[in-house]
Each structure stands twice: as C-alpha cells, then as structure tokens.
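One protein chain omitted, others in place.
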Amino acid sequence: MSAEERTIATGVTVEPAQEAPAESEELLTINFGPHHPATHGVLRLLVTLRGEEVLDAHPYIGYVHTGIEKSCEDKSYWKVIPLVERMDYLAYYFNAMAFCMAVERLLDEEVPARAQYLRVIHCELNRIHSHLVWLGTSALDLGAISIFWYCFRERDKVLDLFEYSSGQRMHTRYVQVGGVIEDIPAGWAEKALAFTYEMEERVGQYEAMLDRNEIFLQRTKHVGIVPEQRLLALGVTGPLLRAAGNPWDLRKAAPYSSYDDFDFRIPVGTVGDCYDRYRVRVAEIRESCAIVRQAIEGLPEGPYITTNRKVALPPRHELATSMEALIHHFKLVTEGFRVPPGEAYLPIEGPRGELGCFVVADGSAKPARVHMRDPSFVNLQALREMVVGGYVADMITNLAMLDPILGGIDR
Amino acid sequence: MPDATGLELIAHDLGEQVPGSVTGTEHYRGIATLIVDPGRVVAALRWLRDTPNQAYAFLASLHGSDYLPESPRFGVHYELLNMDRVERLHVKALLEEPGDGELPELDSCVELFPTADFQERELYDMFGIRFRGHPDLRRILMPEEYEGWPQRRDFPVGGEPVLFTHNEHRTPRWYE
Partner (left out) sequence: MEIVRGHAGGPEDFRVRQLRARDLLRGDLAGTDLEAHVEQSVLTTTFERAVNWARSNALWPATFGLACCAIEMMSIVTARYDSARFGAEVFRASPRQADMLILSGRVSIKMAPIIRRIYDQMLEPKWVIAMGACSSSAGVFNNYALVAGADKFLPVDVHVPGCPPRPESLIHGILKLQRKVQGEPDLGWRTRYEAEGTEEVGEPAVPHGA
C-alpha cells in the first residue's frame, strides 16, 4: 500500500515500521476500521503486520467526535445533562451522575438520602447493563455467538426497569442536579428485586458456558498481559487495573453517594490477562446485583430531590397555589440556576474505570467548561502494549476485553 | 484531599525545592489547587511524584480550559492522585496567549506520566496549546487538516441555523 493510498480521509502519513524487513519478508500495514464489525465502534487502528504477528498498532480516533463539550458551554446546567449523557453511551447514568455531582459540589448542595440510594440503584443497574452489552459483543467477536442473545435478553429486562422508572430506555435524564427527576413508581422496587435474583442465576449460566470453555480459554488465557506498574503509568483504571491485581475502586476507596452503606466485594484478578478481565467483569455483575438488593431493601423515605427551590423544580401541584413556586419554576426553566464561580473535578467509578467530570463555573447560568475524563480514552493508550507482539486474533480479543466505547473516547 | 493547611505545607515545600514554581494556592469546596508557574510545571510534577511523603504518582486527568476574557487565558489542569492515602491534588498552570497567531507552549510531561500522551494531544487539538517534547503532537479528534482550535471560547459553536418563518427565506430551497 503506497503512502498516498494510506492517507485516506485524515491526511496523515504514517512513518514506516522501525525494523527493516528481512529480504524474504514483507511488512503489511493495514487499516483496521473505522468501519469494521469487531472494532466496537468507529475506531481505526493502523496495524503493521509481519504475517499474522502484530508489530505495531496505532489507534486513530475522532470519527464520532461530536463536540459535546463545546455544545455544553452554550446551555444551562439542566440542559447539559442530556448532552453529557450521550458521551459514553452505555453508561449514561454515570455520565449524568459525574456531572451532577460536580455541579452539586460547586453549589455545595446536599443530596437527600433517598435520592442517593435511587442514584446508586440506577447506576448499578446501568453497570450491569454495560457489562452485559460488553459480554454479548465480546463473545460475539470471539465466536461464542449465542451469548449475544442471552446477554441482550437480560439487557432488555434492565431497560424495561429503566423505562418503568423514567420513561426512556436509554439516555433517561433520570439523574438531575440535586437528586433524581422522579421517584420510583409503585411496583418498581419489587420488579428490580426480582430482577437481581434472576440476574445472578443467569450470570451463573453464562459462566457455565464460558468459564471452562476450551476455545474461550485458548483465546483469552495469557493474552494481552501488561504489568500493573505500566498500567498505572498509563493511567488505566477500572476492571483492567483490577484484573492486574490492584484493587483500586472509587466506590470503596473514596465512597460517594452512600456507597459506604453497602456491603460488596471488589473482584480482583491475578495475572492480568484477558481471561482475568472477563472474570472480573462477570463477578462485578454479581456484586452489582448485591448492591441493588441492599439498596432497595434499605431505601430510606424522604424527598427524591433537594428541597432547595433555587436549584430543583418545585412539584407541579405547588404551582397552582404558591407564587414563589411559580417564580422559581419560571426562573429555573428559562434561565436556570446560577453557580458561583469556581471549578471542580469529580471522579466516580464507571463501568470502565474512573469517570471524572470537570466543571468550570463563571457565575452565570451556563457552565464555562465541561470536560469528561473518560476512562476509555485513557485506557486506549494501553492497547498498543497489549497488542504488539501478539497475533491478529489476539488483537481482537484485546480490543474486546478492553471495552472501549468510542462515544466516550471521542466525545 | 489535603486540607487547607496540608495544601499550604505542600506549597511551601515545593516552593523551597523548586524555587519560583508555586504562584498560588486555592482551597475551594474541599478541592486543593496548587497554581504553578508554567515554566516549571514538569519540575513541580516530578517533585510531587518522586518525593516519598508526597508520592502523587497517578495522573488521573490532564485537561484544559479557556478563561477568556480573563488573562492569563489558558489553564492546563493536572489532576494528581495518591492512591495509598487517597488524596487528590489539582495542579494548575496558567498560560498567556502569546499573540500574533503564535501558540502558547508548555513542556510535555509524557516522560513523567505516559498517560499524558493522548491527553496532551487533545489539548493541542482543542486549544492549540503546543507541548514541547511530545513525541507525536498532532490532532487527535478533529481531522488532521482542520483549521481552528474548537474548544477556545472565541471559536463559534457552529452548526446550522434553525429555520423559522423569520429566517427561512434566507436559505434558498430549504424544502428540497
């Protein structure tokens, strides 16, 4: 492939591979993506191959860059929530939660206990959902096609719960600044509780299919090992770091939003290969089920959003009787609440690692800067080290177990 | 987070070891911020990472912001984390705009924290801040030949105007 042909839409010329090829061998530089069934989104990898062996791999991203951070500067804080949700599009509750927690820190706003528990329940259900989609698509990449159907069957049950509580399957705008948008309807708690029991049983079935499956073991064992210190230097967090043996989890290390009320374990791997990453995520599904159960059983009474009318909309029935409620509603909907000047970076534990939101407030009703520290963006830097020296098939496995979400990477 | 006194201690020690690096501290809503001089950022980060009782060895995030119309205009933020004590330190370097179409420059910290690779490229792409010593500084999110620094405050949001009856006549044949 000539250099001109390699400069496709991006106009980039790639430097040749470092080693000079021997006389009898030729190095092949191919484009892997952005349109490819196995890249989990529009990721482009420029891969240099010697036969089947990968010598070099460079990721090229930006194919779904939506300029969300720029759009957020144009909108009031309340309107930023739907935009920010669409970044990491499998972990939408987490995106909204990171942003809302950062704004609440700037406003110095207390979130009521019931709202915190509801946020935790929905976030953990979203974590289960994200891991199910990951497992389905990863197993599909590796050839275990029926897992895709099983995982999406469970995923639809989670989405049914989301639809029940907020009206939307994805991108629900459920988490708002100060709490959640609405209380859970009658019967939701029982359905969610029943779901957690069912989910644990199904997780057992997935494990029975994959854990000791010879083909799966051959594809994932001892593949993509990166030493833990190197992962820390590369800024990798989440299940990838936990698979390498480091039990770093923000829910335990720096608990936020009542996570310290719950009793759950952090699954940690030993070797740090793709098999450990798979085991860690599947075990996390079980732990999330436990958290949801404990949260539902211990759900406190109280308001589901802060009672500070300067920040949260008043309930509709008050608009008919109270003048202040009407004025608050008007001001919040048209202009929005103002946040005193300051900046805050607030990290939470998303399904892929540390999801942080950086908000700069300048005293007006619109944020001056919203930036998401997306875990997939930082974890992608580890891909090269995982992939170099392995085979092409191992590259697919590594990409699957890395769990990149291009919406979060490109924002 | 280091509390306010802890922050002052860090600032004091850093100011002694790397003279002229600390230009200010802020402690707001429980977040400790150290404002450092842009010329000595890498030395300050190295001290924070390598000193045994500081040991902020994890760079959680490297991001930027544009404070237009304030001056200095650009802020480069380093979120450091000490995993053992679970303490976060926010280090901020404020850059002036050089004027004349020149790009503001800062030393790259990729040798200290390899995680800064993509994140500095994103800062270059979005704000036009050039990092000296970065192995491969080119655009990462926008197309390579794109002109303009999108995240700057004076860059327009762009997009298409929404057509209403008062402006639809300006867009010929929009109905096709």
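Labels A and B are assigned to the chains in the order they are written; within every chain, residues are numbered from 1.
Here, contacts are C-beta pairs under 8 Å (C-beta built on N, C-alpha and C of every residue); 3 or more make two chains touch, one makes a residue touch a chain.
Here the structure is a predicted model, which is why all the values come from computation and not from measurement.
The chain that is not drawn here is touched, among residues A:32, A:63 or A:195, by A:63. Per the touch definition above, the residue from A:170, A:193 or A:266 contacting the chain not shown is A:170.
For the chain missing from the display, the contacting residue among A:83, A:325 or A:359 is A:83, taking the whole complex into account. The chain not shown here touches chain A at positions 8-10, 34-37, 41-42, 62-68, 70-71, 82-83, 86, 89-90, 133, 137, 148-149, 152-153, 155-156, 169-171, 406-407, 410. Taking the complete complex into account, residues 142-143, 150, 155-160, 162 of chain B touch the chain not shown.
Keep this in mind: only the chains that are shown with their structure count from here on.
With centres set at the average Cα position, the gap from chain A to chain B is 23 Å. Across the interface of their complex, chain A is touched by residues 28-31, 33, 57-61, 63-67, 77, 79, 83, 86, 88, 90, 113-115, 117-119, 122, 126, 138-145, 150-151, 153, 155, 157-158 of chain B. Note for the complex: chain A touches chain B at residues 9-12, 61-62, 65, 67, 69-71, 73-74, 105-106, 108, 232-236, 248, 253-254, 342-345, 347, 354, 356, 358, 360, 368-369, 371, 373, 377-378, 380-381, 410-411.
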